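Provided herewith is a single structure, encoded as C-alpha coordinates, for subsequent inquiry.
With one protein chain held back, the other chains of the complex are shown just where they sit.
Moving on to chain A:
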(Lines give C-alpha, C1' and ligand atoms only; values in the text may rest on other atoms or scores of the structure.)
Protein backbone atom coordinates (compact mmCIF):
# COMPACT_ATOMS: atom_id res chain seq x y z
CA UNK A 1 0.00 0.00 0.00
CA UNK A 2 2.99 2.31 0.31
CA UNK A 3 4.54 1.49 -3.01
CA UNK A 4 7.47 -0.87 -3.35
CA UNK A 5 8.80 -2.17 -0.06
CA UNK A 6 12.52 -1.70 -0.40
CA UNK A 7 13.80 -3.55 2.62
CA UNK A 8 12.34 -6.95 1.68
CA UNK A 9 14.71 -9.85 1.04
CA UNK A 10 13.81 -10.75 -2.53
CA UNK A 11 14.48 -14.39 -1.70
CA UNK A 12 11.64 -14.30 0.88
CA UNK A 13 8.09 -15.58 0.54
CA UNK A 14 5.59 -13.91 -1.72
CA UNK A 15 1.88 -13.71 -0.92
CA UNK A 16 -1.38 -12.55 -2.41
CA UNK A 17 -3.85 -10.92 0.00
CA UNK A 18 -7.41 -10.74 -1.25
CA UNK A 19 -11.06 -10.22 -0.45
CA UNK A 20 -13.82 -12.34 -2.05
CA UNK A 21 -16.16 -11.49 -4.92
CA UNK A 22 -18.98 -9.90 -2.90
CA UNK A 23 -16.96 -8.45 -0.01
CA UNK A 24 -16.10 -4.74 0.14
CA UNK A 25 -14.17 -4.68 3.46
CA UNK A 26 -10.54 -3.64 3.01
CA UNK A 27 -9.17 -2.49 6.41
CA UNK A 28 -8.64 -6.20 7.15
CA UNK A 29 -6.63 -6.52 3.91
CA UNK A 30 -4.50 -3.46 4.68
CA UNK A 31 -3.79 -4.82 8.15
CA UNK A 32 -2.89 -8.34 6.95
CA UNK A 33 -0.60 -6.87 4.29
CA UNK A 34 1.31 -4.97 7.00
CA UNK A 35 1.52 -8.08 9.22
CA UNK A 36 2.96 -10.10 6.35
CA UNK A 37 5.36 -7.37 5.25
CA UNK A 38 6.68 -7.14 8.78
CA UNK A 39 7.40 -10.87 8.59
CA UNK A 40 9.46 -10.19 5.48
CA UNK A 41 6.85 -11.41 3.00
CA UNK A 42 6.33 -9.65 -0.35
CA UNK A 43 2.61 -8.86 -0.76
CA UNK A 44 0.30 -8.14 -3.68
CA UNK A 45 -3.00 -6.82 -2.31
CA UNK A 46 -5.92 -7.40 -4.72
CA UNK A 47 -8.39 -5.23 -2.76
CA UNK A 48 -12.20 -5.38 -2.52
CA UNK A 49 -14.85 -7.42 -4.39
CA UNK A 50 -12.39 -9.50 -6.43
CA UNK A 51 -14.13 -11.90 -8.84
CA UNK A 52 -12.93 -15.54 -8.72
CA UNK A 53 -11.50 -15.30 -12.26
CA UNK A 54 -9.30 -12.36 -11.25
CA UNK A 55 -7.97 -14.17 -8.17
CA UNK A 56 -7.28 -17.34 -10.18
CA UNK A 57 -5.62 -15.30 -12.94
CA UNK A 58 -3.39 -13.36 -10.52
CA UNK A 59 -2.37 -16.56 -8.73
CA UNK A 60 -1.60 -18.40 -11.98
CA UNK A 61 0.53 -15.49 -13.13
CA UNK A 62 2.33 -14.57 -9.91
CA UNK A 63 2.65 -18.11 -8.47
CA UNK A 64 2.65 -16.85 -4.85
CA UNK A 65 3.99 -19.00 -2.00
CA UNK A 66 0.82 -18.20 -0.05
CA UNK A 67 -2.69 -16.91 -0.74
CA UNK A 68 -4.41 -15.13 2.18
CA UNK A 69 -8.17 -14.68 1.87
CA UNK A 70 -9.99 -12.41 4.33
CA UNK A 71 -13.72 -11.81 4.44
CA UNK A 72 -16.01 -10.03 6.91
CA UNK A 73 -19.36 -9.51 5.23
CA UNK A 74 -20.91 -12.86 6.15
CA UNK A 75 -20.71 -14.45 2.69
CA UNK A 76 -17.14 -15.66 3.20
CA UNK A 77 -17.88 -19.33 3.66
CA UNK A 78 -20.06 -19.61 0.53
CA UNK A 79 -17.77 -17.47 -1.61
CA UNK A 80 -14.66 -19.13 -0.16
CA UNK A 81 -15.85 -22.65 -1.01
CA UNK A 82 -16.59 -21.51 -4.56
CA UNK A 83 -13.19 -19.79 -4.91
CA UNK A 84 -11.13 -22.70 -3.62
CA UNK A 85 -12.86 -24.97 -6.14
CA UNK A 86 -11.81 -22.63 -8.93
CA UNK A 87 -8.22 -22.35 -7.62
CA UNK A 88 -7.78 -26.12 -7.18
CA UNK A 89 -9.17 -26.72 -10.67
CA UNK A 90 -6.13 -24.88 -12.04
CA UNK A 91 -3.30 -27.46 -12.40
CA UNK A 92 -0.63 -24.93 -11.38
CA UNK A 93 -2.46 -24.11 -8.14
CA UNK A 94 -3.46 -27.52 -6.77
CA UNK A 95 -0.78 -27.38 -4.08
CA UNK A 96 -0.47 -23.63 -3.44
CA UNK A 97 -1.08 -22.92 0.28
CA UNK A 98 -4.37 -20.99 0.56
CA UNK A 99 -5.72 -19.81 3.93
CA UNK A 100 -8.87 -17.94 4.93
CA UNK A 101 -10.05 -15.96 7.97
CA UNK A 102 -12.40 -13.25 9.21
CA UNK A 103 -16.13 -13.32 9.97
CA UNK A 104 -17.15 -16.01 7.54
CA UNK A 105 -20.93 -16.27 7.87
CA UNK A 106 -23.86 -14.38 9.38
CA UNK A 107 -24.41 -16.87 12.19
CA UNK A 108 -20.96 -16.65 13.86
CA UNK A 109 -20.63 -20.43 13.57
CA UNK A 110 -17.56 -22.60 12.98
CA UNK A 111 -17.05 -23.21 9.27
CA UNK A 112 -13.55 -24.65 9.42
CA UNK A 113 -14.48 -28.29 8.67
CA UNK A 114 -16.38 -27.27 5.55
CA UNK A 115 -13.64 -24.92 4.33
CA UNK A 116 -10.81 -27.37 5.04
CA UNK A 117 -12.55 -30.20 3.23
CA UNK A 118 -13.20 -27.86 0.30
CA UNK A 119 -9.45 -27.41 -0.07
CA UNK A 120 -8.17 -24.58 2.18
CA UNK A 121 -4.94 -25.31 4.03
CA UNK A 122 -5.94 -23.44 7.17
CA UNK A 123 -8.89 -21.47 8.58
CA UNK A 124 -8.19 -18.74 11.13
CA UNK A 125 -10.86 -18.00 13.67
CA UNK A 126 -11.87 -14.35 14.01
CA UNK A 127 -11.29 -14.32 17.76
CA UNK A 128 -8.04 -16.29 18.03
CA UNK A 129 -5.65 -13.39 17.37
CA UNK A 130 -2.80 -13.32 14.88
CA UNK A 131 -0.37 -15.65 16.67
CA UNK A 132 -1.52 -18.89 14.96
CA UNK A 133 -1.32 -17.13 11.59
CA UNK A 134 2.21 -15.83 12.22
CA UNK A 135 3.39 -19.31 13.19
CA UNK A 136 1.76 -20.74 10.07
CA UNK A 137 3.71 -18.29 7.89
CA UNK A 138 6.97 -19.04 9.74
CA UNK A 139 6.44 -22.78 9.33
CA UNK A 140 5.75 -22.30 5.65
CA UNK A 141 8.98 -20.33 5.23
CA UNK A 142 10.86 -23.02 7.13
CA UNK A 143 9.44 -25.73 4.92
CA UNK A 144 10.42 -23.80 1.81
CA UNK A 145 13.88 -23.11 3.26
CA UNK A 146 13.29 -19.40 2.76
CA UNK A 147 14.46 -16.57 4.98
CA UNK A 148 11.85 -14.69 6.97
CA UNK A 149 11.89 -11.89 9.50
CA UNK A 150 14.94 -10.47 7.79
CA UNK A 151 13.94 -6.86 8.30
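Assume a contact is a pair of C-beta atoms (placed from the backbone, for glycine too) under 8 Å apart; a residue touches a chain by one contact, two chains touch by 3 or more; residues count from 1.
Operating definition for what follows: contacts and distances are computed from a predicted model.
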- prompt: Out of "sn-glycerol-3-phosphate transport system permease protein UgpE", "Methylaspartate mutase", "Histidinol phosphatase" or "cysteine desulfurase", what name does the UniProt record list for the absent chain?
  reply: "Methylaspartate mutase"
Statement: Contacting the left-out chain: of A:50, A:84, A:115 or A:141, that is A:50
Field: Contacting the left-out chain in the complete assembly, out of A:29, A:99 or A:123
entry: A:29
- prompt: What chain A residues would touch the chain not displayed?
  reply: 1-2, 21-24, 26-27, 29-31, 34-35, 38, 45, 47-50, 73-75, 78-79, 103, 105-108
